[in-house]
Structures are given as structure tokens and as C-alpha cells.
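One protein chain omitted, others in place.
Let's look at chain A:
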Amino acid sequence: MSGGPAVRVSIESTCEKQVQEVALDGTETYVPPLSMSQNLAKLAQRIDFSQGSDSEEDGIDGKPRDREWTKQEPEEEEGTVKFQPSLWPWDSVRNNLRSALTEMCVLHDVLSVVKEKKYMALDPVSQDPTAGKTPQVFQLISKKKSLGTAAQLLLKGAEKLSKSVAENMENRRQRDFNSELLRLRSQWKLRKVGDKILGDLSYRSAGSLFPHHGTFEVIKNTDLDLDKKLPEDYCPLDVQIPSDLEGSAYIKVSIQKQAPDIGDLGTVTLFRRPPKTKAGTQQWHVKLEAAQNVLLCKEIFAQLSREAVQIKSQIPHIVVKNQIISQPFPGLQLSISLCHSTGEKKNHRATPDKPKPDDHLYVLEHNLHQMMREFHKQQLSSVVMPHPASAPFGHKRMRLAGPMAYDKAEITSLQHNEGLLEKIIKQAKHIFLRSRTARTIDSLASRIEDPQIQAHWSNINDVFESSVKVLITSQGYEQICKSIQLQLNIGVEQIRVVHRDGRVVTLSHQEQELQDFLLSQMSQHQVHAVQQLAKVMGWHVLSFSNHVGLGPVESIGNASAVTVASPNGEYAISVRNGPESGCKVLVQFPRSQTKELPKSDVIQDAKWSHLRGPSKEVHWSKMEGRNFVYKMELLMAALTPCP
């Protein structure tokens, strides 16, 4: 209709997209349209592949195709007339798949026929020779390149792996080094100076005044050659000790007969084997301990030699190289030597005499070490600390010397009077005296059977004093004859003997004195035994003397004598026993038993014939009985008539 103004009509296509949601402010969100692949997937789901077109039955070549073609022709003819709506978009896909299946079936048939080789045979197709060469070289080069890249990748990977393994090992060794360092620090003093770790193995912090520095260095041992196998005792930590403390040392103390030749001094080469290390201890520990021992031995020897030179004594001490010689007793020599072997090679210096059995006194070496450590400890005692704090270090009592006006005698009494050397000489003297006493007693015991010697050594002794109880008994009569009991106190230079009856005798260090004394005691014992036996047997003791003044003079001690009379008084036995002269036994008979009776007018009464008359000696050696007391008992029994 015309006439009016044109009305603008806007035409909008219908919204192809579906509205998913309308927001509160009016905006519409559309469902996003399907993409191509999604569309394809949706359509593909509607195809039913199992149901093909009716013309396809089996895989024979031409027929279905022909049939299809024939079908398609009328279809196409039909199609020219009108558009076939039944031709759905998947038709071409279906046709292609079907032709592919046909082709596959044909191939399968051909191959099965060819396999039988009866109806069909395969013939190689001759190739153009010119076309082959250059591709082969190219092939080689390309293969080589690809192999090369593959190999490089593998090599890179292997390198990374080996690097990480090496790093792990390095880390572990570092950790091992640190843990070893921790263990070392728990036992030894360490400090860090610059980039070095130094340690102190001297006794200075324990009170020593020896000027040796005693510093050792800790070395890291972690950069090893990885190809070489690790040694058995590998330790990531190593210590370097000062060169003069290497090897091992000990102080040899021995007592010998005085060497006639002085030229032999200073050549002590006897060395004992180093002690076996405990399993599980680290090498550095063993090394450090050995070095510390060497240092202590050096300090002990330095102190001893200093004292040997300074202290005045009656017989001067000789200090030669590594040996100190002194004379504790005449004819005897005490040698203290520092034996230090660096362990490089054994010293084959020929000594003139054969290797002696080890006469090293371990006890004295141990005592030397102990005394040194005690000296150290004294340096650190709190007696030295000053009160008030500003005063200098020094012994507490010496500080009083000024205000209390001590004189020289008091001051000298405060100072240490005995040094290490004097103490060790005293100990050596005592040890020697004790061993010689034991030897004397043992030799007497083995030599003399009749009175038996028993020695009971006390278990607890002092360094300067020991004691032994000596009993002299007769076998079988221990309960009766026990009057000789001696207590010997062996000191440094003398032996003090305390008798059971209270006598105290002091013997010198001479061996002969002790032997003579014991022999005299043994002879006294026999006489005492007769006295005791007489009591038991009922005989009466008429006289007894320990030191008889009659008869031959003994060179050792004195002879003793006893006279006992029988119960009825008829017989009497007199015994005289001396250490040298042996024993002499006389028996006194009654007058009535003597052969010759002097006729006399003086004696009127017959009863006087019962008195004891002359005496006769007994052949003691022919007497029966295993020891003196037994013989005596038999004699007494023989002389006691039965009632």
C-alpha cells in the first residue's frame, strides 16, 4: 500500500543458536554451536555399519559393482529428475569403506593362491640400476646421523648418571669425614687456625710443664682415585704428628749385676713388640695415643736425667745418651733407659751378649708413669690458686712464708724434697730386697728338711715396705713346737725381724745375715721343741739355755741346750744344738745300771744307786725316726719304763 512513509521493516534471521540461559540483566547466553568434529561425531553415531546396501553380499569382484552401477544408473536417472533425499552424507564414506574391504579381500585371495605356487607365481620386478646408487649413500649418511644423535643422547645421559654417582660418593665421604672429625673431637682437643685444624696431644692442659708443643694436624683424606679399590683400613681422616714423636717408646727399668765394662752404656736396643691394637679402633687414635705415650716417656726421662745431674748423692748417677745408671746396693746397678723406636727399620746393632731374658721391671715403669701423672695433678690442684685473686700462682703455704716470717728450715720443709729419681731408686731397692729375701728363704727351705720353714707373705704391701711371717716347725709336731715365729718387715734398706717373744732384730741388706739368722733360729727351734715335747711326755725340764757358753764356739749364732729328766727321775736327756756343730744328745743313766760301780765305803744305803750317774752319748744319726723331734720322742718313750 503506498501513500504513507515507508515503514522500515527489519528482518532478522531466526536465531540459529539455542538460548542456554538468560541472565538477570537481559543478556542471553547461547549454547555454543557444535564444531565440525563434534558434528561429525554426532552424525557418525547415526550410521549403522552392520547394515550395508542390499547389493553387497560377498567379495566377488565385478558383480556387486555392476549391480551397484546398474542400480546407481537408474538411481542417477532418477536423480536427474528429482533430488534423492535418501542419499545421506555418509554414502561416500560407506562406498569407500566397502571398496577398501573389496580390495583387501582380493589381496588376501591373491596371496593365498600365490602361496600354493601352482596357479600363480611372483616375479621380481627389475629395478633401474641407475636409480639405486645415490639413494644408498644418502641412506648411509642419514642412518649415520640418526645413530649419532641417538648415541649422543645416550652418552649425555650416562655422563649425568656417573656424575651424580660420583657426587653421592663424594658427599658420603664428606659426611664420613665429618663424622670421623666429630669422633676425633670427642676424645682430643682440636682448634681451627685459619683453614687448618690443629690439635693438642700434650699433657699441658693436665698440668705438665714440659715445653714440647705437642701439636698435631688433621688432614682430610677424601680426594681419592676412584678407579683404585679402597684399602681395607681406609679412613677419610688422617693425622700428622710431630716428627720427633713418631713410633713408640717405653722406659725400661732393670736391675742387673754391675757391668764391668762402662763402654757398653747407652746401647740399649732391646725392644718389645708393640701391643696389638684393639679391633675397631681408628688408625688415628692408635697413632695419637702412641705419640702421646712417646711424649710422656720423654718427659719422664728428661725429669729423671735432670735430677740425676742436679741431685748430689754418695755415688753419683751416670747419664749416658738414653740411659741413667745408678747403684742402689754395692755390686748392683739400676738402669733406666728410654727405648724409642721410630718403626722404620729394626735396629740390628749387634750387642756383645746374647739377648737376655727380659728383666724389665714392669711395676717400676708403671710407677714412673703414675708418679709423673701425680706430679701433673699437683700442678693443677686448687692449692695453687690464689686467694685473693690478684695474687700470683703459687703454693698456699709458701704465700704464708712472708707474713709468718718462716726461716730457711721451715721453707725447705715445705718444698718437695724427693724427686722422681730418688723415689724410683727407693722402690727399686725395696723390690730387690724383697725378691732376695724370698730367694733366701726358699733356698733354705729346699735345702734343710728337718725343721721346716714356712713363709706366709702378706698380700697387701706398700711400695716401700712388705712383710712376711716365717714359721719354723717340725713335721708332725706343729701344734707342740711352735715357739719360733718371726715377722719380717722388709723395708728399703733393712729388714726388721720381730720375734714371738718380743725381741726385735734389725738386719741389713746383706743376704748372708738373713741366712745366718734363720739358721740359728732353726737350731734354737730344735731345743725349744725338746722342751715342749718334755712337757707333753711328762718329763721335767731341768735346765734350758738359748745361748750356751760351753763347748765349741759357733761361727753363726750360739748353741742352745736343754736337760730334761724322766718322770721317775731315773734317766735324763741332755741336748746341745748349734747351727754349725749340729746336735749332741747325752743320756744319763741311774747308777745301778752302770757296769762298773766304783766300790766305795761312803755310800752305805742302797737307795743311792738310783741316782743318775754317768752319761753316754747317743749315736743320733743311727736313731730311728724321720726328724729330730720324732727321734727324741722315741728316745723318751724308750727311757720311760712301762709301769
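Keep in mind that, in the parts below, a contact is a pair of C-beta atoms (placed from the backbone, for glycine too) under 8 Å apart; a residue touches a chain by one contact, two chains touch by 3 or more; residues count from 1.
Definition applied: contacts and distances are computed from a predicted model.
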Under which of the names "Mediator of RNA polymerase II transcription subunit 18", "Dihydroxyacetone phosphate acyltransferase", "Septin" or "Tubulin epsilon chain" is the non-displayed chain listed in UniProt?
"Mediator of RNA polymerase II transcription subunit 18"
Touch assignment to the omitted chain, from A:T29, A:S162, A:S205 or A:T594, lands on A:S205
The listed residue (A:H387, A:R447 or A:K595) that touches the chain absent from the view is A:H387
Among A:H212, A:R399 or A:K469, choose the residue that contacts the chain missing from this document, as touch is defined above.
A:R399
Where chain A meets the chain that is not shown, the residues are 191, 204-207, 380-382, 384-393, 396, 399-404
